[in-house]
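Omission of a single protein chain aside, the complex is shown with its protein chains in their original locations.
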Amino acid sequence: MTAPLVLFYLFALLAAGSAVAMVASVRNTVASAMWLVVTMVSLAVIYVLLGAYLVAAIQIMVYGGAIVVLFLFVVMLLNLRSDDFGPGRQRMLKLAAALLGLFALVQLLRGGGGLPPMPVAPEGYGGYAELGIALYTDYVLLVEMASLLLTAAIVGALILAKREVN
Amino acid sequence: MLTVVLIKSVFILAVIIGAIAPVITWVERKQSAVMQDRIGANRADIGGLTVIGLLHPLADVFKLLSKEDVVPEGANRVMHLIAPLIAAAPAIVAFAVIPYGGVYQFGDFELSLVAANPDWGLLYIFCIGSLATYGVVMAGWASNNNWSLLGGLRASAQMISYEVTLGLSVVGIFMCFQTLQLQDMAIAQDQTFRLLGFTDVLFGFSIPYSDWIRLPAWGVFFQPLGFLFFLTCIMAENKRPPFDMPEGESELIAGYFLEYSGMRFGLFFMAEFIEVVVIAGLMTTIFLGGWAVPWASTESIIWFFGTKVGLGVGFATGLCVLIHFATFMAKVVVMIWVQMLMRWTLPRFRYDQMMDLCWKIILPLSIANIFVTGFVILLVNGASS
Partner (left out) sequence: MIPLDHVIGLSALLFTIGVLGVVTRRNLIVILMSIELMLNAVNLAFVGFNRMWPADAASTTGSAYDGQIFVLMVITVAAAEVAVGLAIVISMFRNRDSVDIEEVSLLRW
């Protein structure tokens, strides 16, 4: 039971628990968004434990710092208050929660499943310099396409949310 | 290993947060008073001794602790409680990567005066800055008040806009120093460079006596535009005046912390002043050479005190630690003075002016800065290889 393993279980529990809290917090949409932030940050910690430091930093900056803030922005702009489950959905949710809990328990007790244990990370794993070089030499086309996609999203969002000028 | 980190963290909390941040409230009052040609706050005394107003921060603490914590009716009590905590935590936690001294060798014990030096040091600051938005947003929402909601909306839009330009304005520094670690950036600024050395690589001849004109290799000399943009963006990110539209004292009453009183307001208040120190610390480390004494590198200081004056290497290294820490604090004090200067000189930006500044002025200029920096680096490296 090494320290990374204990931390992984702790943050896995936190991530799953806050995801459930996000789906289940019906009265308060802002609380749902806050639980989503907790999920994002605990996933970022799990990424750090798995050695992906740059991805963890980008997860916190983009997901936790911009995307969920955008959600909160819209909630506050539209001044939404409370919500409700659909008809009959609550029973389905409880059944699904029970099945999921059973799955998680079985998964935990089963231990290893025939997969080899995680290898020791190769030298300099998670270094952002190599990732950056790979992004701009092998995968430069992906970066360009991502920028085109984001431009299209900006223009689309602007046009969709624009007020009609009479 | 863990104890060393704990000792460094306690040192940071005690000295920088416990001692400097309350002094800054005094600096704010006294500097504004001097600039506005008045006396300022000097009434708080202990037994008749008013120490030119230095006891006012202490009086502030007592006042805020003794006030009632009012939670407005209809507000979400949990969110109202944790919003100041989420606003204050990033300000304090950001000190973990700011170096207040270099790396010193005491025999076989290596002392590095920074609490944590991960590979992605400056990205940590950006992540912490992104998470600081939530304190403001929650404070605005949880108060059940239209003015707070407006303040929270404006604050969150301002903060996420300036995060983008904050990142872009330091990309030039990353290209110059080739590292994201703040301690390595400070070590790279511990040397001097020839000011007129560009004639060597560009034109092939060297100006006579140009070896005598050496400037310290500070970030502000390599990236003057980056310095300006980073200072602007980080002041806007932390909602320092003149970018304090969200807490506009004359427009929105008090903006997003309207419904906060007592120690909850005290936490917001303290968070703002700790952020002043964080801004100063970051600007010092990235652009002003950090803990490095200009024109005197670490080796030359240790040689001077160890060999020339004859005090021995160990004692000289200890003296060097003190000198570097004092230099760091002096530069931080200068940056705090600059921020206070900007606060009490410039009027507040209007909201659309602020957004225009970010998206229409700083963003294109910082991208142009990246291009020019890349071009110059290519010229210098390409010509010398």
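General observations
For clarity, chains are labelled A and B in written order, and residue numbers in each chain start from 1.
Assume a contact is a pair of C-beta atoms (placed from the backbone, for glycine too) under 8 Å apart; a residue touches a chain by one contact, two chains touch by 3 or more.
For clarity, every value in this text was computed on a predicted model and none was experimentally measured.
Displayed chains that the missing chain touches over the full complex: A (touch as defined at the top). Considering the complete assembly, chain A touches the hidden chain via residues 2, 4-5, 8-9, 12, 15-16, 19-20, 22-23, 26, 29, 32-33, 36, 39-40, 43, 46-47, 49-52, 54-55, 58-59, 62-63, 66-68, 70-71, 74-75, 77-78, 80, 83-86, 89-90, 92-93, 96-97, 100, 103-104, 107-108, 110-113, 115, 117-119, 121-122, 125, 130-131, 133-135, 138-139, 142, 146, 149-150, 152-154, 156-158, 160-161, 163.
FYI, only the chains that are shown with their structure count from here on.
Per the touch definition, chain B reaches chain A in the complex via residues 76, 79, 118-120, 123-124, 126-127, 129-131, 133-134, 137-138, 140-141, 149, 152-153, 156-157, 159-160, 163, 180. Chain contact summary for the complex, chain A toward chain B: residues 28, 30-31, 34, 37, 41, 53-54, 57, 60-61, 64-66, 69-70, 72-73, 76-77, 79, 126-128.
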